[in-house]
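As structure tokens, the structure follows; a few thoughts come after it.
The complex appears here minus one protein chain, its other protein chains still in place.
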């Protein structure tokens, strides 16, 4: 079977095709004939050697994928051949709180990932996806979708009447927008581009703020809520945006810390956190229980993830390069032609 | 009646006695004949002009006190003359989440505080205190006690089997130690002094770390928990200690941000928050519901707050000066001789 | 001013008009010039002597109403003259869990209720209503609306992807339907009439079950969910319907016990509760915090309560009689012509 692996050294030039034998499932394992993958910034940073420089090579990147179960080992009861399933990115995080053991078993580093024609996974590590989604749409769920769900639902308790602020139009932010709308909440989106804000409005956002034109977007968000502040900020910018997020959030509100794109280490004024009773909550993907709850909601609402562009499997490196340009709205995906 | 007020200008020299008429309660108000007060760092910082420089003067400082209800207005049903009650520091925060309106009504700035022979309060703004406590002990509850309770219980969900780390031996930290023990949790205390650590052990702490001798106390705490990390850190040092707190806390754990003694603004590495799914939770006192729940627990356990030293009412300024020295273990209090 | 009071004895014939002096607000009180009221089955049962036979007479019935603040006493800060507010039915339940003291202060028994041209209430006991609602629509919120909100949100945690079953088309059930839809949940409605089910579908229900044609509606509901069972049942029938509700609900699901119309005491098989890990949760109105959260959601969604019929104030007894016929879909209301 064909796979893409990072060979010899990090760097996009070293993400190359390889041939491996088709694996056989053991007891409680399933084999997936893969159909589609989606990319996350973590995958790109892995390839570039920034995510986990100690990762032994070669490794097959990517944590997110969708495939058809085409062989099962003994004692497999959760799924059966023919089921269309997504990968669980933290293979051992089935439910409950995060724990070290649960977070260690992530696909696409340290474990081999989804950029392959076939995969073997434990039956516990796959999740049947909603029928109304295309393969590519379903492949966006394992990281970006579940992270947004964990932030807003599992750890956020967002509900009807709340106001949620999402930053930009990357994968997690767009999912957060769409999930917040499903929850009955009101969404404020920020972006550097009026065109992208228009897109956010089409997806259900209540208001948009262009942060190029309005550097103090946190205060602007607060103003939009009548001076009260938003209930929940999905913070994907890290150090570069946290100060404004703290301006935006209401007393007793939550800032979900998801990405650190704009800076890992930062000068933070703790006083507003203290004086406003604010919660800063780190969010790291989520569990299978969360994935299944999200799927139930997505299926009921016939929600469709936003796919920016789809690359054929053989052009996987081009997908990573495109991802690196940062122009996408929603998810960058890869599809295996059948 | 006699009061102490900050007159003309901030500074301890301007905390002076004054004479005011004994007030009469209106509808739904009660009058308290005050018996004892306790000091918080906020009170000291108010006097020094650091907490709220815009506070109009004169103002009577202090949010915490205990008195006897000696007169009631119409329609008062919650308490009756003779009841011994504590003040609720945020007078309008009766229950539920914090909100701006609820936090605006704090005694001892912006409202006149407890450093007076008599006070008028709404009947909603007082709480009957546990019988087994002395007046002075009960006067320590409204801020330091309730803040620790809010951190560990209302917003923390600490339970039997958890490990809680408390920093130093100030008022909130000692309360957090004692409350964590009541909850069945295990406590690690840090201090710069072996003598104070010894005191913490006597109060029920499971282990102590001298941070003078062990600057990397966060790692040491993690080691004490078998490498897992503590479930909850009660962070009172702010910027100066947060980095170690993030070393100490487990994946999915909580750091309650309570004080910012050691620095308000700080370089924070957000990566551990994100990658460890950590929650940073600002804590600002708490509601009357929390106060009453705490009192129920304190009464059942016959728990006694730790009072470092008691000053007579007429020597109130000396109490502030002593507080400023930072040598206390537990609370600094003031008592009105009857 | 004109009021309606139950005079001399219970019974609809004794619900008669009376003249009382216009009251003046004291400290922290407001006077409302009433605009509209809504009826609940509790109000009808009070008039009939079934709800609280020991209630001293005369008493003004009804807990729900909307009025304009037209005079305020000293120290009123929450509202101002001209504000349009609803009554809080449990006047002292501002937030947090229910407690005896909080539940004792209900309007329309034991306290005088809303069926009057003017009312005096504590400023704590009123809630500003969403602007887009008519007076009559807003008057439906205090009991029926808040009870449904408490069941599904405050105590229910219903979220997107959940399935909620509501029984019939009475006030609380219709609110539960509309609120569940706001929360992103899917609703199954039951009724004895296909016409009413059609109405429920128009209001957003996903499916309807005619329980006349399908006595085993609990199993039918379970079937509709693929055999899993619904997440939440809003049980308003009491003993007469509980058995079917327990068939309908999923393992680990919740049955909110709200009304006991069809029988107070009943033979219940506890085994399904135990073996299915089911929660039976009694629901008694809710707090002001819940009311305000609900209003935020209703305002955002421009949700409009369903009013079946409006009677003029002078014909209040006719409204009670109509309520007793049980033909309504949504709420029966009373309006004061200005």
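Order of writing sets the labels: A, B and C. Residues in every chain begin at 1.
In this section, contacts are C-beta pairs under 8 Å (C-beta built on N, C-alpha and C of every residue); 3 or more make two chains touch, one makes a residue touch a chain.
What you see is a predicted model; the values in this text were computed from it and never measured.
**Student:** Omitted chain: which shown chains does it touch?
**Tutor:** Result for the missing chain's touching partners among shown chains: A, B, C.
**Student:** Kindly state which of the options A:95, A:110, A:227 or A:312 is in contact with the chain not pictured.
**Tutor:** Residue touching the absent chain, from the options given: A:95.
**Student:** Consider the whole complex, including the chain that is not shown, and state which of C:283, C:303, C:316 or C:334 touches that chain.
**Tutor:** If we include the chain that is not displayed, C:283 is the one touching it.
**Student:** In the complete assembly, which of C:138, C:205, C:221 or C:242 touches the absent chain?
**Tutor:** The one listed residue touching the chain not shown is C:242.
**Student:** Kindly note down the residues of chain B that lie in touch with the hidden chain.
**Tutor:** Here the touching residues of chain B are 153, 157, 159-162, 179, 182-184, 186, 293-301.
**Student:** Which parts of chain A are in contact with the chain that was left out?
**Tutor:** Residues 26-29, 73-75, 77-78, 94-97, 101, 122, 124, 287, 289 of chain A touch the chain that is not shown.
**Student:** Which chain C residues touch the hidden chain?
**Tutor:** Residues 97-100, 103, 228, 238-239, 242, 251-252, 257-260, 264-284 of chain C touch the chain absent from view.
Here is the rule we go by: only the chains that are shown with their structure count from here on.
**Student:** Calculate how many whole Å lie between the centre of chain A and the centre of chain B, each centre taken as the average of the chain's C-alpha atoms.
**Tutor:** 41
**Student:** Which chain C residues reach two or more other chains?
**Tutor:** If we look for residues of chain C contacting two or more partner chains, we find none.
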